[in-house]
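What you see is the complex with one protein chain gone and the rest in place.
In order of appearance the chains are A, B and C, and numbering begins at 1 in each one.
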Amino acid sequence: MYGEFSIKEWLTTTNHKRVGILYIVTAVFFLIVAGSFGMLMRTQLATPNENFLNPFTYGQIVTLHGLLMILWVLTPLGAGLANYIVPLQIGAKDLAFPRLNATSYWTYLFSGLLLVGTVFLPGGGANTGWTLYAPLNTIQFSPQSGATLAALALALFAVSVTMSSINFITTIVKHRAKGITWTRLPVFTWSILMTMALALFAFPPLASGLLLLTTDRILGTVFFSSTQGGSILWEELFWFFGHPEVYIVVFPALGIIAEVFMTFAKKQLFAKKIFIIEFAAVTFLSLGVWMHHMFTTGVDYNTLQVFSFTTLAISVPFEGLVLGLVLTLYKGHIKLTAPMLYCLAAIFTVTLGGVTGVLQAFPVLDYAFNGSYWIVGHFHYVMAGTTLFALIAGLYYWWPKMTKRKYNETFAKITFAFSFIGFNVLYFPYFFLVDMPRRISTYTASTGWASLNFDSTVGAFVFGPAILLTLLNLILSYRKNDACESNPWEAKEMEWTGNYSGLTPEPQNVDITNAERIVTGSQSVPEKSEIPNNGDLI
Amino acid sequence: MKEDVQTEENKSSFVPLIIAAGVAVLLLGLAIYIPLIVAGLVIITAALFKLFKDGASEKYAERKQIEEEKYPLESVSKEKLGLWIFLASEILIFGSLITAYLYVRISSGSWPVATQTHNVILGMTNTIILLTSSLTMILGLYSIRLGNVKGLKICLGSTFALGLAFLGIKLGIEWPALISSGFTINSGLPASSYFVLTGLHAVHVAVGLVAVGYLMFRASMGGFTSSKHVAVENIGLYWHFVDIVWMFLFPLFYLI
Amino acid sequence: MSQPIPPSAIDWNNLFNLAASIAIIATAIVMAAMVYFVIKYRQKKGHTKFIQKIGPSKSRARDALIFAAISIILLLSLTIASYRLTPNARFPPPVSESLVVKVTAYQWAFRFDYPNGVNTTGICYVPANKSIIFNVTSIDVMHGFGLTDFRVKIEAIPGRYNVIGITTPSLDGNSELNYTIRCYEYCGVGHMDMAASLFVLDPTAFNTWLNNQTTINATAAGG
Partner (left out) sequence: MPGIKLYIGIWLGLVIATVMEVVVRSLPGGASLIVLVISLIASAKAVVIALYYQHLRYDGIRLSALPIAAVIGIVFLAVSAAMTITMGM
């Protein structure tokens, strides 16, 4: 149904639907790579004094697992769905700058390949954890050229994301079809707008930090090897990016959950305007909380207290978002399909991940949590739970739109059950491992961590295969040659009204009256266009 | 099914793939094997050449007008908006680098006196050169708005020459003098921060020169008219931004 | 062997239990509501219409504000509760009343320097019932100096001295108490082995040990 498969078309494409699918396929590839790294780590930690991986290999795998999962899997998977869906939701023909979009994709792909390639270099890749803390990341303590390449790959990824954010913000601001006013903008598009706005602010400081790091490593500057710059300078630049990045990953997930809830509860989002306001509040506040990652660095306590307050402040609108989603179900007509189940699971994990995060917002409590498996549990609940579940829900939900195929519902529900149970068996024990340091490659039996770690590994061996089967379900449905109807969910959002699936171009004179869900604002007055429309950036 | 493919055929291009591959080769060269840098630069140049050719022939120009919602940026073209978003990210890049510079400078306690390390006269000359290039750039836009293509060509030519002069003074006179006096990039934080910040700025000037070169090429093909000159305006915005960055780097390194 | 829980850990546990109970109750309410909605409002035949909204918008704004107000009150009260703990961790008793130990972290061990010049590696002896101030630094990469039994942790950063204080518990009949110090910041391939033992001794035993060490050091220096 994609016509005759032609490699040239896929290599040269600038069409948002094709680029979106390329993004999704690539992100799934990196998900499998990073997921297998995770399985290796769990295998190594299953029993005390294990020698399955040596400490250096383990350190590299920890680093790659973190970097790949956060940056090369979760962020682009959301961007891939956005690529396909956002132009349809706003009635645009394509993104504002199609060739820039293709460039984003290819730089993303090559940056990921460079990063994964570092393990094959003599001397190996970065062995620093995904935070690449200075001065462990300097040439003195990581002399291998793989660490330089990893930093450069990360910088290339930052460039790719910046290009995407330029593209998406411009598209959403300038290419909304007649009638898609701001009040009617679909929630998923709102979430992508916020995501991209955050990315615009978060990634440049990371790129600057990486520039300093690479000049340190290649040209011999001394920003991170001297004590005047050093650890704290890196942490400032890194976490100014690092904390908004968490929200960059979570926002598309919230948008997907909102869309799925609205479709399968057959109900408008609870208090959409308040929801959007809370969204904007989280976006703004998330740029001012990063120093809660630095509670134990010994910086001035009053400064930390300020960031403790902002962190607590951000939890209020965020909690509002979750409540808004839950209240959307109230008095709806709920149909428990697989995407719905994944979204409900995501609400569970985001609540648990959120409240554990609030506990960490108190510096005093954080003294015990910092650097321990509690933290690992917390952010896996937010990322591996909420974001991955919601993105899978998004894939399932938009699969008929993207491929004209419907996955097997029963199979999907079974794999959901296994992945949810496996997930909790995998990550819940981490909340009891408050004294186990992160990123240790092995531990002794006398520590008493063995049984919880073994449970966790059992969970990993349920969770990992369940996610693979979840993806297999989609691939199997794609191979089966029976087309489903173009709007099997009877969804009311813009992207479903065109009745065009797959790669078929959408109609241009979008009729928004069919999209019941977005009709909440007042009708706008038509205006004549005066904007010269010259195609690409230059 | 076949018609899907045809409608998008006119937009498809190998350029994005080739640029990304070229950058990847360049980065491999930086990290592992220096000669690959040259290969990367060759690939990128080839791709850019194709991009400029397409741009000059307006292969991808879109003419169809679709009615769209405009609030809140009614009078701003999407190209200009995209460029301003890009400039915002550039502000954040240079801003965080300046933050890093101030950080290491303040936490160092002692710092060499600026006027003893750097040549203020050369720095001031360079500042005035950049300011003048900004003037010629805006006069170019002014000319083409009135339909004066010859004026545009003269202005672009002067901008290009002034940009080259800036780089010539910086890389040809200042840096060799600094390096021969022992102020090398690996000689400590003052030199590290000076060379990284002004070096990145010089890279931006060089990119600007390539872009101005493209404008000159396109202007010589008669690619701009009084109603069609988005590229002149956008590249001008970028050029002035590079100018603004220097307005801060000059006092930070040469005066304070 | 039952070791007494250090006072700072008891305070921490109380705060944690309070905060965690609130967190668990909040999670339980949200989850209960969600499950209840899913069961109660499941789709039945004839449910085909898309519901635009339920009730006037004003009441929804009011609900949102009420939820926000409740959570702000809860969070503020927890913050105030957390202040009570703050001094233990960050503002230890004055140096004059405390034993100051300089901790130097390096790949991959901790070295402890006592005020009288004695130093040990991998083992730290401290007297019972006393305030101890650790002055933590590193000489190579970042490390974490974590005493989870006391619920305190501070990073060891090259070029900086970070201060963390604990109060040792009384021995309660034990001859000595043994706690583990671990590195909580990834510091290279030896990270998992980077630990030290903290021995809490009877004050007289501690002084005897310290004086013995001085003699040994002096002999070593003299010979």
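Here is the rule we use: a residue touches a chain if its C-beta (ideal position, glycine included) is under 8 Å from a C-beta of that chain, and two chains touch if they have at least 3 such contacts.
Because the structure is predicted, anything quoted here is derived from the model rather than measured.
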item	value
Contacting the left-out chain in the complete assembly, out of B:15, B:51 or B:139	B:139
Options B:36, B:87 or B:179, residue touching the unrepresented chain	B:87
Touch criterion as defined above, residue of A:168, A:201 or A:247 at the omitted chain	A:201
Subunit A, residues in touch with the chain not shown (by the definition above)	201, 205, 232-233, 236-237, 240, 287-288, 290-291, 294, 297, 299-300, 303
Hidden partner interface residues of subunit B, rising order	72-73, 75-76, 80-81, 84-85, 87-89, 91-92, 95-96, 98-99, 102-103, 106-107, 109, 115, 120, 124, 127-128, 131-132, 134-135, 137-139, 142, 145, 236-237, 240-241, 243-244, 247-248, 250-251, 255-256
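As a working rule, only the chains that are shown with their structure count from here on.
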item	value
Centroid spacing, where centroids are CA-atom means, of subunit B and subunit C in whole angstrom	49
Mean-CA-position distance for subunit C and subunit A (Å)	30
Touching two or more other chains - residue numbers and ranges from subunit A	228
Of all residues in subunit B, the ones touching two or more other chains	none
Contact set on subunit A toward subunit C in their complex	55-56, 59, 62, 127-129, 131, 133-136, 141, 227-228, 230-232, 265-268, 270-271, 273-274, 278, 296-298, 301, 308-309, 312, 315-317, 319-320, 322-324, 326-327, 329-336, 344, 347-348, 351-352, 355-356, 358-359, 362-365, 367-368, 370-372, 434-435, 437-443, 490, 492, 516-517, 520
Residues on subunit A engaged by subunit B in the complex (per definition of touch)	1, 3, 6, 9, 11-15, 18, 93, 96-100, 102-103, 105-107, 109-111, 113-114, 121, 145-146, 148-149, 152-153, 155-156, 162, 165-167, 169-170, 173-182, 200-201, 203-205, 207-209, 211-212, 214-215, 218-223, 226, 228-229, 233, 236-237, 240, 502-505, 508, 524, 526-527, 529-538
Of subunit C, residues touching subunit A in the complex	12, 15-16, 19-20, 23-24, 26-27, 30-31, 33-34, 37-38, 41-44, 47-54, 57, 60-61, 63-64, 67-68, 71-72, 75-76, 78-79, 82, 85-86, 89-91, 136, 140-142, 144, 146, 148-149, 151-155, 157-160, 162-163, 180, 182-192
